[in-house]
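For this view, one protein chain was removed and the others were kept in their places.
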Amino acid sequence: MRALVYHGPGNKSWDQVPDPTILHSTDAVVRVDTTTLCGTDLHILKGDVPAVTDGRILGHEAVGTVTEVGPAVTSIRVGDRVLVSCVSACGRCRYCREGQYGQCLGGGGWILGHTIDGTQAELVRVPFADTSTYLLPAGLDDESALMLSDILPTAYEVGVVNGGIRPGDTVAVVGAGPIGLAAVLAARLFSPAHIVAIDLVDARLDAAKQFGADVTINPSREDPAEQLATLTGGLGVDVAIEAVGTPGTFETCTRLVRPGGRVANVGVHGTPATLHLEDLWSRNVTITTGLVDTWSTPTLLKLVAAGQLDAKRFVTHRFALADIVSAYDTFSRAADTAALKVVLTGTPA
Amino acid sequence: MRALVYHGPGNKSWDQVPDPTILHSTDAVVRVDTTTLCGTDLHILKGDVPAVTDGRILGHEAVGTVTEVGPAVTSIRVGDRVLVSCVSACGRCRYCREGQYGQCLGGGGWILGHTIDGTQAELVRVPFADTSTYLLPAGLDDESALMLSDILPTAYEVGVVNGGIRPGDTVAVVGAGPIGLAAVLAARLFSPAHIVAIDLVDARLDAAKQFGADVTINPSREDPAEQLATLTGGLGVDVAIEAVGTPGTFETCTRLVRPGGRVANVGVHGTPATLHLEDLWSRNVTITTGLVDTWSTPTLLKLVAAGQLDAKRFVTHRFALADIVSAYDTFSRAADTAALKVVLTGTPA
Amino acid sequence: MRALVYHGPGNKSWDQVPDPTILHSTDAVVRVDTTTLCGTDLHILKGDVPAVTDGRILGHEAVGTVTEVGPAVTSIRVGDRVLVSCVSACGRCRYCREGQYGQCLGGGGWILGHTIDGTQAELVRVPFADTSTYLLPAGLDDESALMLSDILPTAYEVGVVNGGIRPGDTVAVVGAGPIGLAAVLAARLFSPAHIVAIDLVDARLDAAKQFGADVTINPSREDPAEQLATLTGGLGVDVAIEAVGTPGTFETCTRLVRPGGRVANVGVHGTPATLHLEDLWSRNVTITTGLVDTWSTPTLLKLVAAGQLDAKRFVTHRFALADIVSAYDTFSRAADTAALKVVLTGTPA
Partner (left out) sequence: MRALVYHGPGNKSWDQVPDPTILHSTDAVVRVDTTTLCGTDLHILKGDVPAVTDGRILGHEAVGTVTEVGPAVTSIRVGDRVLVSCVSACGRCRYCREGQYGQCLGGGGWILGHTIDGTQAELVRVPFADTSTYLLPAGLDDESALMLSDILPTAYEVGVVNGGIRPGDTVAVVGAGPIGLAAVLAARLFSPAHIVAIDLVDARLDAAKQFGADVTINPSREDPAEQLATLTGGLGVDVAIEAVGTPGTFETCTRLVRPGGRVANVGVHGTPATLHLEDLWSRNVTITTGLVDTWSTPTLLKLVAAGQLDAKRFVTHRFALADIVSAYDTFSRAADTAALKVVLTGTPA
């Protein structure tokens, strides 16, 4: 088969490679009908993720069709259309039993396109298939489902649920890239009174308005703390969601939140931040971090299938799977191309 | 009356001052039968709390007898024996309505011995008396009740409840001074499997064992991370409670906690800490801070009255109220005197 | 002033009565700008509520203007426009401290138009005014605010929050009268996948669709259990809300709910129901009951002010306050008049 293979920092190619096979009785092999690119893939290509080594097939998101299952797989069958989750779950360890699949101790977690070959390929082996794939209801289109591999459960679990958003809250989302926009969209599910998007790029703030933010702030022109004080009677926001991954944006979140409020960190950080405990110690603040666990995938599938969540709106560009190198180019130049999610479609079998 | 009056950094005296009177219809005046000293009082005396100005009567903990009530007070009467909470609550603002009295917007919060005169006196005016004092059940001794003014609700709310301790958990308490010991005692209420006390002073670790810790670690001799890895199958503790108030001990807590665990900060901090988001972002960690709200006072009163919580064991030294200057001396030399809580008793009326 | 006075079962009149005055320091007197009628008022008029005696002014919902405050009232002033809650809260007892104002032990709870004179009058005395009225933001119209006196907090707290509705759930609302429609509207705040309205009257089911139900079932034509089995893969609904108040509809709810689901009773019951524990004991079902506590009033005010909740849509009929007897006639013949909420407007001062 063909696959997008990582060849060390800065290098990747669409290579001919051997087809994957069943290695364990709980594996499935899935033909990739649709896959997409993630900001994490760009980090890998920069060499920022040392666990990814030369020869690895990238990608951790897919919708596909089951072509083979191991003898212990009981939930899916050959021919089933499934969502492949970015997180694999052994289903047996203490974390999997508590729905924290991202912390799996039994060989799962984020492994696809990381420590084992991934989904940017014509076929992918999915370990622990019973607990790492989701049967798709008839009538649910591939592109909508694909958004549930990673971006929407991440925003929902790590941003919105960790943030504890409640009806009537005022929520600030710092960063209006794809994951910030997903947080805006997912935040609406709990009916906050206001969603405030904060970003330095006006085009992103415009997108945030379309995704459901009712207030936008560009810190290059306005002081977020001042604007939010006006909106919240001087108290600060109930929930601040960090969706960038820099010390500065994290510290902004801790400064914008009201006493008793919550900061939910979604961004991927490479360096420490300063935690102003000299101010925060007495303010009853809760700060959360998290890798997506994908416990919410069934919930989100129900919402998308019922038409309550417009997952597809993230898709800005579409390519044939064979053109994935061009797709990477478009996605990596998001500032110019306004790419949010770039979808790759395989050739029908 | 006589009272302990602050006269600027390093200066205090047991002065003759005017008796307090009812200023607002919701005030009460309480004769102080028993009061105590808090580490915060020592901070004030060093000049670390600029809101406290020359002439202020110190103290925010007391058990006493009501001598006068304003016309709007309905819950307590002259002659009632009451607990005076360290936090006053207007009972009307959004925070008070949610039980977060420490964040009161209506004139309450920590005001006694801070922005208004306090309890280290023969009489004290208590604002918002209906929601800031607690009627004591017959048979509950003054000293036990006094421990519910501040130290026990602080440890219970900010350490144990914020920490979300559940049966079977392994809990680390970093710092075994009075507040850390209170956290050990209060943690037992939720039946963790193990409570690990960590401190540099062996005498404090011995005290922690007596308060309920089953494991103690002195970092000057043993590496806490290593010891806890052994105890927790390499994962780290479920809950870490910071009870010192330094960047180093806070960072230790974030290093000791397992993926999915919680860090509850109780310590009072004067400087920022480093938050290692480059490690923590993916570990599903929750960090909480908080000033005590005293919503738990009725709960703790029930536990003490039922004999389920031995509050009195904190009392190591006793003085007559008039000897409060000597009491301060004993309390400020805790390393030598092994003082935990020093109780001052007034002359019966 | 003039007021609607109850004169025993079946009798009421628009009488001249003395103006209310401040009786306690925590009272306010409010000029009624807008009030409404509740199904409970009809029960009272039938003689079903023995605590209401001859001479009582009815009504427990109002928006008005403060004309006088007692000396201990600090949150509102003469001239303020306020919402009068159907539940009064002493703000001091154990229930009020936990936000369960409906169970107030200090003289509050549902007292207006019940054990003291109510709001269907030109003026009303409101006890515990600081904790029983809510200042209205500028720009919020009276009719929208009025829906927050009773019907919306009841549906939100007792139906939706007690029901624990989560995104993606399937929710059945049994009964599509005013309170059932309010439950449909409020349920949307937590983004269920499906809201199923069940009622014997097609006109009510049509209304339910307009309020946000996406499925309707008329049990005179279809078996709800069968329909819901199809919708839920044979399991039953996640949450069933009882909004009628009869044994039969309650038992329907317990039959429709899936294992692990919740039944939230909102209906007012006059007789016992049968609880089929021989089936339910092993099904992990949670059943809740409740009088409204109105802890959610600030939340709902924020949602209405932000345009996230269309409270006004309940208003089907409008009368001058002096025509309240005609309004009662229209409201009591709801089957013919399709009345949901009938609004009475006083003469501007």
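For reference, chains read A, B and C in written order, and residue numbers begin at 1 within each chain.
Here, a contact is a pair of C-beta atoms (placed from the backbone, for glycine too) under 8 Å apart; a residue touches a chain by one contact, two chains touch by 3 or more.
All figures in this text were calculated on a predicted structure; none of them were measured in a lab.
From the set C:S191, C:N265 or C:T297, the residue in touch with the chain omitted from the display is C:N265, counting the whole complex. Touching residues on subunit C toward the chain that is not drawn are 95, 98, 100, 102-103, 245, 247, 250, 259-260, 265, 267-278, 280-291, 293.
Summarising the interface, subunit B meets the missing chain with residues 166-168, 188-194, 214, 298-300, 302-303, 305-306, 308-309. Hidden from this view is one chain, which touches subunit A at 25-26, 71-72, 74-75, 90-92, 94, 97-99, 106, 130-131, 295, 298.
Criterion: only the chains that are shown with their structure count from here on.
In this assembly, the C-alpha centroid of subunit A lies 42 Å from the C-alpha centroid of subunit B.
Shown for subunit A are the residues in touch with two or more other chains, of which there are none.
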